[in-house]
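Here the complex is missing one protein chain, while the rest keep their positions.
Labels A, B, C, D, E, F and G are assigned to the chains in the order they are written; within every chain, residues are numbered from 1.
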Amino acid sequence: MSPEEISDLLRQVRRGKLSVEDAVDRLRRLPYEDLGYAKIDHHRTLRQGFPEVVFARGKDPAQVEGIVRGMLRNQHNILVTRGDRGLYELLQPLHPKVEFHALSGAITIRRQRKISGKGKVLVVCAGTSDIPVAEEALVTADIMGNRTESLYDVGVAGIHRLLGESHHLHEARVIICVAGMEGALPSVVAGMVGVPVIAVPSSVGYGASFRGLAALLGMLNSCSPNVCVVNIDNGFGAGYLASVMNRL
Amino acid sequence: MSPEEISDLLRQVRRGKLSVEDAVDRLRRLPYEDLGYAKIDHHRTLRQGFPEVVFARGKDPAQVEGIVRGMLRNQHNILVTRGDRGLYELLQPLHPKVEFHALSGAITIRRQRKISGKGKVLVVCAGTSDIPVAEEALVTADIMGNRTESLYDVGVAGIHRLLGESHHLHEARVIICVAGMEGALPSVVAGMVGVPVIAVPSSVGYGASFRGLAALLGMLNSCSPNVCVVNIDNGFGAGYLASVMNRL
Amino acid sequence: MSPEEISDLLRQVRRGKLSVEDAVDRLRRLPYEDLGYAKIDHHRTLRQGFPEVVFARGKDPAQVEGIVRGMLRNQHNILVTRGDRGLYELLQPLHPKVEFHALSGAITIRRQRKISGKGKVLVVCAGTSDIPVAEEALVTADIMGNRTESLYDVGVAGIHRLLGESHHLHEARVIICVAGMEGALPSVVAGMVGVPVIAVPSSVGYGASFRGLAALLGMLNSCSPNVCVVNIDNGFGAGYLASVMNRL
Amino acid sequence: MSPEEISDLLRQVRRGKLSVEDAVDRLRRLPYEDLGYAKIDHHRTLRQGFPEVVFARGKDPAQVEGIVRGMLRNQHNILVTRGDRGLYELLQPLHPKVEFHALSGAITIRRQRKISGKGKVLVVCAGTSDIPVAEEALVTADIMGNRTESLYDVGVAGIHRLLGESHHLHEARVIICVAGMEGALPSVVAGMVGVPVIAVPSSVGYGASFRGLAALLGMLNSCSPNVCVVNIDNGFGAGYLASVMNRL
Amino acid sequence: MSPEEISDLLRQVRRGKLSVEDAVDRLRRLPYEDLGYAKIDHHRTLRQGFPEVVFARGKDPAQVEGIVRGMLRNQHNILVTRGDRGLYELLQPLHPKVEFHALSGAITIRRQRKISGKGKVLVVCAGTSDIPVAEEALVTADIMGNRTESLYDVGVAGIHRLLGESHHLHEARVIICVAGMEGALPSVVAGMVGVPVIAVPSSVGYGASFRGLAALLGMLNSCSPNVCVVNIDNGFGAGYLASVMNRL
Amino acid sequence: MSPEEISDLLRQVRRGKLSVEDAVDRLRRLPYEDLGYAKIDHHRTLRQGFPEVVFARGKDPAQVEGIVRGMLRNQHNILVTRGDRGLYELLQPLHPKVEFHALSGAITIRRQRKISGKGKVLVVCAGTSDIPVAEEALVTADIMGNRTESLYDVGVAGIHRLLGESHHLHEARVIICVAGMEGALPSVVAGMVGVPVIAVPSSVGYGASFRGLAALLGMLNSCSPNVCVVNIDNGFGAGYLASVMNRL
Amino acid sequence: MSPEEISDLLRQVRRGKLSVEDAVDRLRRLPYEDLGYAKIDHHRTLRQGFPEVVFARGKDPAQVEGIVRGMLRNQHNILVTRGDRGLYELLQPLHPKVEFHALSGAITIRRQRKISGKGKVLVVCAGTSDIPVAEEALVTADIMGNRTESLYDVGVAGIHRLLGESHHLHEARVIICVAGMEGALPSVVAGMVGVPVIAVPSSVGYGASFRGLAALLGMLNSCSPNVCVVNIDNGFGAGYLASVMNRL
Partner (left out) sequence: MSPEEISDLLRQVRRGKLSVEDAVDRLRRLPYEDLGYAKIDHHRTLRQGFPEVVFARGKDPAQVEGIVRGMLRNQHNILVTRGDRGLYELLQPLHPKVEFHALSGAITIRRQRKISGKGKVLVVCAGTSDIPVAEEALVTADIMGNRTESLYDVGVAGIHRLLGESHHLHEARVIICVAGMEGALPSVVAGMVGVPVIAVPSSVGYGASFRGLAALLGMLNSCSPNVCVVNIDNGFGAGYLASVMNRL
């Protein structure tokens, strides 16, 4: 609650329009909705500018359905990440615009198409196997109101491919850069531009990649200081963060 | 064996009521029952106030059944953790009160309902995906004779949800706090109360959560000194420990 | 702030005894004192029953001195952990009761001697090298108002030493158990008693002890469910937690 | 080189104003200066908007001096990180504005005071021991042309301290959040605001903090999606990144 | 080849009974049999007193069959570890004495029953879930010519069960001790006896047991110096090593 | 692009045979082919002497097929690694020479049989279970134009097997050495020869082999300085590297 | 206490020669001596055949002196490990036979020279830098009554050095094998003999040796099954264990 809301509430109490008991109650009650197994944070849109997002993995499909039903009561776009076709079929009857993004497993309900991001969000990835993570970032940035573009398979072992596409890098306001294995791409990309680069280590690789740890450590130690890092395979986080930056 | 029992035994020896050989034997024989593949510790109830618990994972169902049969010879409540529906169906014929707790996989035979805990045990969890672990803690605390309450999906990313439910925190005598991902919830909860908080890292998360390691390390480094930690996903241990504390 | 305090404040606003602006201010201002480099949490005693404790390592001695000066404005006992003789000499002029505990590096100012713990806190350690950690736990439990006892060098390689002292175990209401190397002592101790055992891994050892990691993992995997764990070498945390439990 | 520069160069070749050999040479030669042990990247200001920064640790003081002399040939602000008083005394004669920041070890030569950041950069830290890292971030953001503010010792164990200062959070365009131990602060802070939060794990802690690893993992697993992470103790990187974001 | 064999060979050369070329060849050819995908070490029985053993996991069943066929050409007992019923059925036609040990997956062909071990090998395990590893050790020690005994489910959380069976410990010449979770049992056992204790960490456990790592580290840091350690779940190695010691 | 090509291009511009716009375009466009999800690097053969290789795991079979179709437009040999029979059946119609190597999962299309390697590449492995990795190395070295030989199951526990085959070691120009478990073989082999030894840790083993980590660390710490290391199970990398060395 | 002692005690009770109270007391009191900071286990010689050993590191020199004084009350040999010259000078006045072993830091008081080991204990090490650990093993085996021999600098990179000394291997009853870096020596040595090989990883190495971890993992994964492992740098443990085996 903002100071203004507190002031307003206090004024109502002074004027006798609100009982002390009700005021205590309202100060305690915050705008979330309790489903028992989940508390939907309707307040988040006010607080952060984006509605809550549902991470489907590890949740019962019926739980996800219940949460989505609750979220449909307001008018925001809805994003469910790490779903699958079965979940999509469960959610489809809820709204005419339910859409399944097979590459990343994301499910979206796009109810408004306002562009709130000021520039373009570019999603770059090092290899073909990184595309599922890159697509999760793309879908997220897209549904959160950004113009987006993608540039795939430009890993550093053939640096000319990246150099040959460098004009794309210069046109972006925020860059998301997905790479597995040694995770070197964000350092090279970030050295070529003056905008923030969000590095996403992917779990692509084998052996000493240790499911993305090698790429993660590489990115954390990037010698390019305009690189920041999110969790392994966290395409959603990168897309969200890019949206936050692109609104600045 | 208690000092009193030793004194008693020695007195019988002195009085000739017990041969030296039998006394040696009794000093050696302790009250457990040997099934070959398992030794049921009937003595535990005397020693610790709670009967032994069966951890089903990694055991042959027939072994679990044999152990439960052995335990049914006394009158205590019985708890089997990490079971499944198949095991439940195997155990059901053994006693009319066999009950399956689907969320956590626990199986209980509640033969007495005495409340031995002095206050309330509150189980808090950060997200919907943590519920299976939280429920294992809840079932354990419940069958061990405690009044319990739960508060789910109050993770720190929407701190107002926790603040809005803080009265629940203040009513508990012991708090169990389950969280995956960054495992930050116990620090915040513990900073708000003056009772012990048992932190349970859950394996919820992906990538750099390393199956609960991130949450575990976070909880071990909690800046709130009234936090103690148990193993990853160890809802049973948390429930048991809360029972021990709540009896104090 | 408690609901009662909020009600009271709101009543003053309704009665016009408090302006809306002042009420907004008081709802925002919480009882801590800002030194710039630190915010002393005077509120903690109300909230948790024990005042804040100063962790000296990594802080400038002048900063510690400033914080202690601030804390002396109330009447509580003061505990500074991980200090050294130099810091002690800096703090000594501040109060006649400043005391240095050489084994653990703790510095105390004991201004009241009220016993608030209901039973005895027993501190057990496995080897002579674990004593500094054990002593930190002991000093903490002591200044926080507990009767304490210690039992040192009873590691599991000579189990008869522990069995020979088991009556001490049975007299305690809470047990703190410090062990380095394989960290096996808490499992054995906890199996012998029915009270909570707070396990403290110590960094004693070499090679594959990895500075206490072996003991930490061992304790987290204890087969005795009445064991909970705190950070490596965290004698203070164990003592604090024991105090919280002993007040129950 | 931009496409415009290439076009221009090619036109000079067509007009015969530039020989083919010279053109080949210019296409190869890029604007850096070779000191043998280092190559000063004068081009970076054009490419990224900020001049190169000197990381002093692991470099010979004479090498740092040589690099700074080279950088003084242009007109930018100069930042040397992880220096010490000895290095400061070596560099002082080079320019009247050499300044030493004792808390963080940074050395600056501020030759222009233009503010290029559009909003305020707020640096938050969890505990007093995190201040050196926080100050490195602050000095960096400051010399790179941002208005800055700091908020220290607001760790999550006393959440009311953070809530009591939340208006500072709402005034910032970018937030840097430094925390050691469990590293929970960024999740809580990020949940309260709608701007990007750059999380910096600090190596503050002991035992299972593993020199900042616990905080790093915690931050990477943050349940608040507007959190991005930089390397442990990397105050400079956070300050640089905040500057890049604040220019957007 | 022993010095005596070399002397003998050289004498044959001097006497002209062996051509130089043949001698060169014999000095090069060593007594193993090359199957292409495997080289059967027939020499091992001479060198080490036990024939080679086949580790089935990761090998094609046909390869295992081929190796066993090769080994049947001499007269030794044959041991295949980590097999399954399918492999057993493939091997059964090869010899009338092929036997499958379902608990451990071992397959044996016992062609001679000579006891070469001088005392008894005792296999102890901490919990019911450790039995598969313990049985692999038992089968190995058995087929290698030792009298064996087992003592199961005597973990340290109920120390009286171990104390109650301590006479078994005192009758053994070599003890194998299998434990998962915290792996504390070998330290306690070894402290009670004067013979070598071979500790086998098992992967029994979950969460921070990290598939046996916790038990392994615990055993390596044992405070009882008569403990040595083999790989996680390496029942075979323990049984083999016990046989080597028991022949001393 | 080589300096010669740049000179040539510039000369065409000077002579008016190429417009400035086209030259800009050609300087940007580099010789790769963009499939959207992949960029085929046709330039690699010029740059490195070997065409690009397709790593099939983690790619959609249709993507692999698309890439192979693109690569068939030039005349080079084609290598797909980590495939399976299903992928083989998909690719078979594309060319009469598609071949499946079942042991390693490699798929090859050998369109030319030129030997470019100057000596022999020898692939050695420690145990039968290492053969799949060894075969991947062998297939790679073979299709890249080398004479190859293999020597399997010569692990260090029966050192006479290796010594008995040492003449093979002395005939090789480059040696690839695959070993799991303790990974000791490369050190011994490298100590016997004067040529480079490429060590490939395999994930063969269990328990504390940690999926090849033990072997990897062993090889990195080899006391034989003519050992270099590639990733765990990276038979392809070893074969490629051996080809590069054998061309020297 | 042995069953015989219990029988004896019980007989005294029956005959009235021992009061029940005293018997209870004696059953509790075990033969150790309590110094407060340490409990000297005089009983160990009876139980294990060797007296307790003092690990000096991490203990106060005065504590070590006190323990040694206590141990001098019986007639056994005394071994203090990880001491230094200062400690030696403190202990020297206590007994005429105090001896300092500079290479390993061991301090011995040899009061009897009985040989109880049946064969020879051979200590092998891979490199010159491993000698301190090897010497600790040698001193330990020596004072515990074994004939010993050493063989140094026979690492596997020059396998002919080991082969050239193999007769030493064949003469030993127990072999201790110390190696750092890749730790491959024990596998090779164990493959050449039929006796137990105790592998001691040393912390010799740098980089990816991770202070002995690489050698430790290598040894745990040894393909020679007559290898067992002790902690990194644990020369004492190896010497002790070899003594236990050599008495068999």
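We take it that a contact is a pair of C-beta atoms (placed from the backbone, for glycine too) under 8 Å apart; a residue touches a chain by one contact, two chains touch by 3 or more.
Predicted model only: the values in this text are computed from it and were never measured.
S.K.: Which of the chains on display does the removed chain touch in the whole complex?
M.R.: Over the full assembly, the chain not pictured touches A, D, E, F, G.
S.K.: Considering the whole complex, which of G:67, G:122 or G:204 touches the chain not shown?
M.R.: The missing chain is touched by G:204.
S.K.: Looking at A:213, A:228 or A:248, which makes contact with the chain not pictured?
M.R.: That would be A:213, which touches the missing chain.
S.K.: Across the whole complex, list the residues on subunit A that are touched by the chain not included here.
M.R.: Those residues of subunit A that touch the unshown chain are 126-127, 155-159, 180-184, 187-188, 190-192, 205, 207-210, 213-215, 217-224.
S.K.: Tell me, which residues in subunit G touch the chain that this view leaves out?
M.R.: So the residues of subunit G touching the missing chain come out as 128-129, 131, 152-154, 158, 160-161, 163-164, 167, 204, 206-209.
S.K.: Suppose we count only contacts with the excluded chain; which residues of subunit F make the list?
M.R.: 3, 47-50, 53, 118-119, 167, 173-174, 191-196, 198, 216, 220-221, 225-232, 236-237, 240-241, 244-246, 248
Here, only the chains that are shown with their structure count from here on.
S.K.: Among the other chains, which touch subunit A and subunit D together?
M.R.: The common neighbours are B, C, F.
S.K.: Between subunit D and subunit G, what is the separation of their C-alpha centroids in Å?
M.R.: Result: the chain centres lie 53 Å from each other.
S.K.: Between subunit E and subunit G, what's the gap in Å when you average each chain's C-alpha atoms?
M.R.: That gives a centre separation of 25 Å.
S.K.: Considering subunit D alone, which of its residues make contact with at least two other chains?
M.R.: Each of 3, 158, 167, 191-192, 207-209, 220-221 in subunit D touches at least two other chains.
S.K.: Under the stated touch criterion, can you name all the chain pairs that qualify?
M.R.: Between chains, contact exists in these pairs: A-B, A-C, A-D, A-F, B-C, B-D, B-E, B-G, C-D, C-E, C-G, D-F, E-F, E-G, F-G.
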